[in-house]
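The other protein chains are all here in position, but one chain of the complex has been omitted.
Read from first to last, the chains carry the letters A, B and C; within each, the first residue is number 1.
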Amino acid sequence: MGDMTTTPGSSVRVLEGSETGFATTKLDALLNWAKKYSLFQYPFVTACCGMEFMAMASPRFDMARFGAEAPRFSPRQADLLWVVGTISQRQAPALRRIYEQMADPKWVLAFGTCASCGGFYDNYTTVAGIDKIIPVDVFVPGCPPRPEAVLDGLLLLQDKIARGTREPGIVKPRRDAAVLGANLVKLGKKDKAAP
Amino acid sequence: MEPLDRDLEEGLLELPSEPMMLNMGPSHPAMHGTVRIVLELSGEQILKADVQIGYLHRGFEKMCERGTWSQVFPYVDRCNYVSPMLNNVGYALAVEKMLGVTVPERCQYYRVVLGELARLCDHMICSGAMCMELGAFTPFLYYARARENIWDIFEEETGARVTHSFGRVGGMASPPTKYFKDMVRAAVPRVIALIVEGEKMLLKNRIFLDRLEGVGVMSKEDALALGWTGVVLRASGVPYDVRKAHPYMVYDRMDFDVPVGTAGDNYDRFMCRQEEIRQSARIIEQALAQMPDDGPINIDDPRVVMPPKNDVYTTIEATIQHFKIVMEGLKVPAGECYSYTEAGNGELGFYLVSDGSGTPFRVRIRPPCFASTQGLEQLIKGAMIPDVVPTFGSLNMIGGECDH
Amino acid sequence: MSKRVLEILGERFGHDVLETHSQFGDDTAVVNPARWLEIATFLRDDSRCAMNMFVDITAVDYLGRQTPRFEVVMHLRSLERGHRVRLKARVGDEDGQNAEIDSVVSVWKGANWFEREAFDMFGVVFRGHPDLRRLLMYPEFVGYPLRKDYPADKIQPLVEFRNVPGKLPPFGPDEGMSFGRQTHDYRRDEPGGEAN
Partner (left out) sequence: MATIKIDGREIPFEQGDTIIRAAHRAGIDIPHYCWHPGLSVAANCRMCLVEVLPPPGRPAMQLEILQWDAAKGDYVSARKPKLIPACQQGCAPGMEVLSQTSEHVEEARSAVQELLLLNHPVDCPICDQAGECRLQDYWLEHQRTGKRMHQEVVHKPKAVVFGPTIVYDAERCIVCTRCVRFCEEVAHDPVLSVSQRGNVNEIVISPGKQLDHDYTLMTEHVCPVGALTSVDFRFKARVWFLRSARTVCQGCATGCNAYLDYDPRNNTPCRHRPRDNEQVNKYWMCDEGMLSYKRAIENRLLTALVGGEDATIEDALDAVKEQLAGFGDDASRVAVVLSAQHSNEDNFTLLSLARTFVGAKNLYVSGRPLGRGDKILMSEDKNPNTRGVMQLAGSLAPKPIALLLDAVKAGKYSFVIALGAELEVDEQEALGVLSKLKGLVTIASHDGPLVRAAHVALPAMAWAETDGTFVNRQGLAQRSEPALTPRGDATAGWDLVTRLGKKLGYAMTFKSLADVRRAISAETRTDSGANGASGAARTDADRTATKPEVSV
């Protein structure tokens, strides 16, 4: 899709660039806003990343804060598909079937490096990235990604939903000084003196 | 997808009624891990079950034949992602067995402590996931919270929460941090407290107990014949624990008990895990007390361990050492060896074949839950569908490990 | 400590025990594949061995290094006596054909999946196995991935891949795991000129 131009002050956002140009109104924005905060998710948990997924659901990094609380264990009721972990060639048909069972509108979040590109399993049995099988909205790199990164991914997805774009997005590493500073402190804690 | 390759005719012979096929998995809400169970039912009862694994086969053994010996660590990590540290240590011990080296005492204690912490996580997650699948969500949250406490320690020590790749041949990636002991001493009681709280919620719960007690009974002999090890075997009444039977590292100096079940049902398996958590806590306590505060972590052999990084950048000797180990890999004497340790689920074996080069010729992992999962079929045959869930949960099948 | 078992095997089966060695503290007996099942049963039943714990069965592919090409490796343990032994048998010819050996499922039913896996990964056929089919790979899969001559990155997808325009594959031909250390190149007889 083309990029979105907003005429300042007006509520009408015009979408250009795609073969059929059309205009979206506030109603759509409203709907998007609604979708954004009522993500019913289907966790397709296969591998290591599942551990971090549990951690995300667990009290400390509470997903529920972001309106992505209720897990639906039937794809038909879900509209956000978390693909958590490695997808093997044998698993691929199942993944595609589940995706096809989901009702529109639906989004896909590739959780972790394996789901995004196959990770370091470049071999006979691993699918090198689920986007070879189903369209993906957000990639979250990391092996496994920290919950913070996943939350970033979730926010990114919600932002995309609000803007109504389907361009795949990738969670970038945090660059702001605070995090870097924290990292430096963390490294500093290692006892250099110890043999 | 794979069809059920049992023909219906014999089913018909056995039963007047038409048996019903039910397909659980490969992604089933009530079952963690990726396993597919094709059930043949009459009503609620399971006549035949065909357990199909391999949905998480990631070619671990093939990948190991392509890098150096040390490049295997990340893969072992991801084999058992619930307790990676135990796998790390297990593999390191296997290679060290071939090299004929033993790491310094401090490192051994370090490994023991980290390993037992990982064991805590493993058992907690198994129990937690199991009761979550039985509908008891709150204890799972407690356990997940408790796990965070341990992961904080891991993160502090290794820099990673889940997959540490922290083990090294002939030592560890880095020595313990200054506050290691304090952190562990502070964390473990909190973890235990949380676990006790979780238990309170479960062990007085009629539904929970009914679904565990007397369900999924495995006899002693069958457990042995099936190659079961670890908790599942002990729950069936066989007191076999590698840490006791073939003590490695410093386990022989630790005073701990091996909990043994009587009935060999889900309840025993669950309770054994809970008890082992406490035993692990004991081990950690003693290990911390005995662990020397300073001293080397890595063995002193340039052919095996990496030089300190700042030397690599400044002196030619360290640069050469670094080059040799990274580019050619450490040379392991030709031959074969089978090394076994007590991992979260039981005896984790590594069968290594070396041709004397810097690359493994064959790395065979003997995953404990591979054996226990193949017992599932026998356990659920004749049981009810709802029994599949706790039974499967109590076997603690780890996809990555079971499917290699 | 389980050298004793090797001796027992030696005096019981004579020259059907082709060779024995104890390396890195493991005791190994290479036996005649024809009597594989017999020896396994003996090991379990004989009171001096009492190998009632089945540990592991796997195979190793020595393509271009020795014929018979495959080694079927079995690890056993005795619960009472606490000793272990490794049993090996060499089967299969150069092109991987007629690699066959008796199944020991009748002795330890735990061998079931382990043998299926070995069959799946190496194509070693276990005679008399209750249902010998692929375990880890899918039935449509052709070939045996853990054989040395199966290229590690040769995939056989079950679903055809979407082609996303302008999307590059995660690994180029010269990237990724194929990073070319002198790994086991089954075509070359000598380790290149690196020695010079």
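Points worth noting:
In this text, a contact is a pair of C-beta atoms (placed from the backbone, for glycine too) under 8 Å apart; a residue touches a chain by one contact, two chains touch by 3 or more.
These figures come from a predicted structure and were not determined experimentally.
Listed residues B:63, B:172, B:318 or B:402: the one in touch with the omitted chain is B:318. Where chain B meets the missing chain, the touching residues are 301-303, 307, 311, 313-321, 323-324, 327-328.
Basically, only the chains that are shown with their structure count from here on.
Taken as a contact graph, with one node per protein chain and an edge wherever two chains touch, the assembly is complete, since every chain touches every other chain. The chain pair A-C and the chain pair B-C differ in C-beta contact count, and the higher one is B-C.
The mean-CA centres of chain A and chain B are about 29 angstrom from one another, to the nearest whole unit.
In this assembly, the C-alpha centroid of chain A lies 41 Å from the C-alpha centroid of chain C. Chain centres here are Cα averages; for chain B and chain C they lie 23 Å apart.
Shown for chain B are the residues that touch two or more other chains, namely 54, 57, 59, 62-63. Residue numbers of chain A whose C-beta contacts span two or more other chains: 90, 93, 120, 123-125. Chain C makes touch with chain A in their complex at residues 137-138, 145, 150-159, 161-162, 164, 167, 169-171, 176-178. Looking at the complex, you find that chain B touches chain C at residues 2, 5, 53-54, 57, 59, 61-63, 65-68, 97-98, 100, 222, 224-228, 238, 240, 245-246, 327-329, 335-338, 340, 347, 349, 351, 353, 355, 357-359, 361-362, 364, 366, 370-371, 373-374, 403-404. Looking at the complex, you find that chain A touches chain C at residues 89-90, 92-93, 96, 117-118, 120, 122-125, 127-129, 131-135.
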